[in-house]
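These notes are about the structure you will find just below.
With one protein chain removed, the remaining protein chains of the complex are shown where they sit.
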Amino acid sequence: MTTFGESHGAAMGAVVDGCPAGLYLNEEDINQELRRRRPGYSAYTSPRKEEDEVKILSGVFEGRTTGAPLMLLIENRDKDSFSYQSIRGIYRPGHANFTYLMKYGLMDERGGGRASARETVARVAAGAVAKKFLQEQGILCCAFLSQVGEIFFQEQKGVTVEMLQKKIYASAVFCPDEEASQRMMQEIEKAKIEGDSIGACVTCIAQVPAGLGDPVYDKLSARLGFAMLSIPAAKGFEMGRGFQSAGMRGSCYNDGFILNDQGQVSTKTNHAGGVLGGISTGMPLTIRVAFKPASGIRLEQESVNDKKEKVKLRMAPSGRHDPCVAIRAVPVVEAMMALTLADAVLLQRCATLKYPS
Amino acid sequence: MTTFGESHGAAMGAVVDGCPAGLYLNEEDINQELRRRRPGYSAYTSPRKEEDEVKILSGVFEGRTTGAPLMLLIENRDKDSFSYQSIRGIYRPGHANFTYLMKYGLMDERGGGRASARETVARVAAGAVAKKFLQEQGILCCAFLSQVGEIFFQEQKGVTVEMLQKKIYASAVFCPDEEASQRMMQEIEKAKIEGDSIGACVTCIAQVPAGLGDPVYDKLSARLGFAMLSIPAAKGFEMGRGFQSAGMRGSCYNDGFILNDQGQVSTKTNHAGGVLGGISTGMPLTIRVAFKPASGIRLEQESVNDKKEKVKLRMAPSGRHDPCVAIRAVPVVEAMMALTLADAVLLQRCATLKYPS
Amino acid sequence: MTTFGESHGAAMGAVVDGCPAGLYLNEEDINQELRRRRPGYSAYTSPRKEEDEVKILSGVFEGRTTGAPLMLLIENRDKDSFSYQSIRGIYRPGHANFTYLMKYGLMDERGGGRASARETVARVAAGAVAKKFLQEQGILCCAFLSQVGEIFFQEQKGVTVEMLQKKIYASAVFCPDEEASQRMMQEIEKAKIEGDSIGACVTCIAQVPAGLGDPVYDKLSARLGFAMLSIPAAKGFEMGRGFQSAGMRGSCYNDGFILNDQGQVSTKTNHAGGVLGGISTGMPLTIRVAFKPASGIRLEQESVNDKKEKVKLRMAPSGRHDPCVAIRAVPVVEAMMALTLADAVLLQRCATLKYPS
Partner (left out) sequence: MTTFGESHGAAMGAVVDGCPAGLYLNEEDINQELRRRRPGYSAYTSPRKEEDEVKILSGVFEGRTTGAPLMLLIENRDKDSFSYQSIRGIYRPGHANFTYLMKYGLMDERGGGRASARETVARVAAGAVAKKFLQEQGILCCAFLSQVGEIFFQEQKGVTVEMLQKKIYASAVFCPDEEASQRMMQEIEKAKIEGDSIGACVTCIAQVPAGLGDPVYDKLSARLGFAMLSIPAAKGFEMGRGFQSAGMRGSCYNDGFILNDQGQVSTKTNHAGGVLGGISTGMPLTIRVAFKPASGIRLEQESVNDKKEKVKLRMAPSGRHDPCVAIRAVPVVEAMMALTLADAVLLQRCATLKYPS
């Protein structure tokens, strides 16, 4: 996958190369996912109207993929309404305009340029293709909000992806628990009123067969970490028990092998989060991604400008303030999971001499 | 970098391609780093004698790199003393032999095959080359043990990499604080006596210029996450405040820009861990990696074998039991940091039209 | 560079990643190159009206590249006028619809799908960006038609790229010699009248500094061969004396080093075509690419269809018959040369410890 586009340019998009031929795919498959980026309650995310619609410009013939690159284009309809003129030349705290200047020698003042969360719409579109491909292989995944500030949600054992999906879609903040959703919304509302933003965690679970991933550099855990940490504002990644593992003993941590009710080899617990030695065990893949609070707050902050003068600034206009960007990150995490898994499924076809049966 | 070799095969090694010509490099530069993998107190790590010595088989002429691929070979001298016969066919809890079988259709019973921690010797060797290259650019990094079980060490603000390095080398467990080292050793000793293992965290800090990394997929944070999560037993990765960010407000999290004492643009705090929008800010890069407790414990565990029979096993022979593998991971984390940064430094040469001055 | 699009889809395009920041670039820079794909005399190429115009959808801000991916989009305006219904299911001789079916299990009957020469418009657009970048480095290249059927044109020694460029643009068949142009046009006209097509060769010359390219797998000659052989209908590639070398003696072939008039090390002859050991010598890079005659002829041919019946077919409709596709390949060869050289120039920045002065 290659994406392109800036938040305030003409269009965003992705070129998906390597999608196998013969997959049924239409624009509605993708638009459906894009709509999920726009949760129902305007209070909890940015009120920008992004009625994103994808055009598939290549790679599909008579409703099926041809094996050629898929070009997915999404026009930017609601751009540039805010003038960034007032903060021109100011290094914005927590924002990438300073580091872009250091790297490229110039600043693109309009929105976040490539660093904008808007770039992720292309990932969701590409992820929709990957999800369709995975469905054909019987692989499902879902992401949800598992933490907002100090409010936590812990999924219960034995819950399947299908069960979670319904509940996630029903929640304005993509959290499968109604009570937790309510408390998260209150927390977000509070930050919003105060002109502040708040951090959050997204959890993603996938049901996959054993044997996916590579043993050394391209461990499934490393590929997933790479994919998730490329999402704007992601600051941490863990699999299974993750950082808790550092405080555990091996006798407790090791997931003992058992025979499950179907007589198949499985593990009693899943502290490893579905991966051993970089390869999937067949237990649910479980990852968690930490997102920092968005830099764009309405509160006044101190900074410096490109003339090395001290300045004060308000980074977010009142209208476009998004108190908890991680809500929008939920479908992005799901998309990146799907893209990573689709890759792993295709690579697995090359792991043995004969095709695996 | 490409590595190869299994823990119980004839040799390990790495081919390092893309090292610029003209770097002064000899075998001692690398052996010095390899020796660091063998901390002084046998009580705290595996007693295997691995007096690793590298041979540079190609890529160096008259003491300097030629631009050709470097072949670094390390022979395995102390292999195969333990017979794995007794656990043949048993799926080892927390170990990759089950997932290898699922992926490749066969099991390599001797040690962990490619999944063995032994593979990391090749990374340390390659990392030594990267560190030499980085030194020429004025870039330094160091890793240390920051958590063992419930024992934590938090580095103090304003401490430089040079100051840390001395203290780290003085500690048997690579922890720059004497008191914390003592408590960590006690914790490890306790686990060892009980035939158990214990998890840990490694922190790594690097002093780098602003402008390294890429804004979208190849974010410096994503590249570092990928590198670290490819280390055996790594289960979590975070930058700066990492998972704590999820509980923070933007007004507190955002690192305000200031002018430092040298009149340069800097930030007051470094919650972001030295990266904004995937590109380095010039503040110290700070990452933390969580390692699960090693699977190879002496305590008896329950499992299943390849005939689907329930079995009991002791995974570690009494002699080779390593209660805290994360100690050995410290130089590996440092090596992976160096390799990732060397890549980023070279790529940065291509970021602008003219070479950056 | 990633391209996408089919000849009969909605649009073609390229995503150019890795272009350094700070390059002055506008749509006219690219459109100018696209117009060169449409030579003046309709008699010698396909009469399709392709008034291609590029839109730069991302990667440029205030007239300069930002370092972000460039998205170049070209809409397909003159598509689908011919119904391919009549040849549905027939394996077309010399055409890729049979091999696509073998590979992907389906056929896209509309034009050539990805195999269409139309795909090359995206390469020319991307090449225009590379040419702008190379100009800044003082690197120039030009391609021309050097053979049509039995008519040859051999460039004279000592002619510079600038001198050739003017003459090439003046010729309807991109041949820098007026008399040869006339004879080539007659040859093409003859083939056209007979409903047949004709093969041709394209030569490309570039003035580059010494030191570009890699010594082993990524030899400059190998990269150029790869780039050129990916152009539709290319069947051969050679550097310098190429296949003639096989008939030569070393004493005659070896290009002796001399000091040129500026006192610089140069070679007396250039049989090697500007490359030794995969790296440029500083002498003009000289390559030649052979193109087979286009498969789409008006003459009746015998074939087989997907029901395994013998059939007869006329592959080209009278209106869209292109007797010598290699004319259109001239700017494509030039574009692929520019893209390959731009890559090599950027990679060369990483070859030594310090930036080369």
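Per-chain numbering from 1; labels A, B and C assigned in written order.
Definition applied: contacts are C-beta pairs under 8 Å (C-beta built on N, C-alpha and C of every residue); 3 or more make two chains touch, one makes a residue touch a chain.
As the structure is a computational prediction, the values presented were derived from the model and not from experiment.
Considering the whole complex, the residue from C:73, C:96 or C:185 that touches the absent chain is C:96. Interface residues of subunit B facing the missing partner chain: 2-6, 9-13, 15, 17, 21-22, 55, 57-59, 61, 64, 66-71, 73, 100, 103-106, 108, 110, 113-114. Annotation for subunit A: contacts to the undisplayed chain at residues 18, 20-23, 67-69, 133, 136, 215-216, 346-347, 349-355. Considering the complete assembly, subunit C touches the hidden chain via residues 3, 91, 93-96, 98-100, 102-105, 112-115, 119, 147-150, 191, 196-201, 209-213, 215-219, 221-230, 232, 234-243, 245-251, 253-259, 263, 265, 267, 271-273, 275-282, 290-297, 299, 301-304, 308, 310, 326, 348, 351-352, 356.
By our rule, only the chains that are shown with their structure count from here on.
As for how the two copies subunit A and subunit C face one another, over half of their interface residue numbers coincide.
Chain A has its Cα centroid nearest to the centroid of all protein Cα atoms in the structure.
Note: centroid distance subunit B to subunit C, computed from Cα atoms, is 46 Å. As a whole-number value, the distance joining the C-alpha centres of subunit A and subunit B reads 26 Å. Multi-chain contact residues of subunit C (touching two or more other chains) are listed as 21-22, 67-69.
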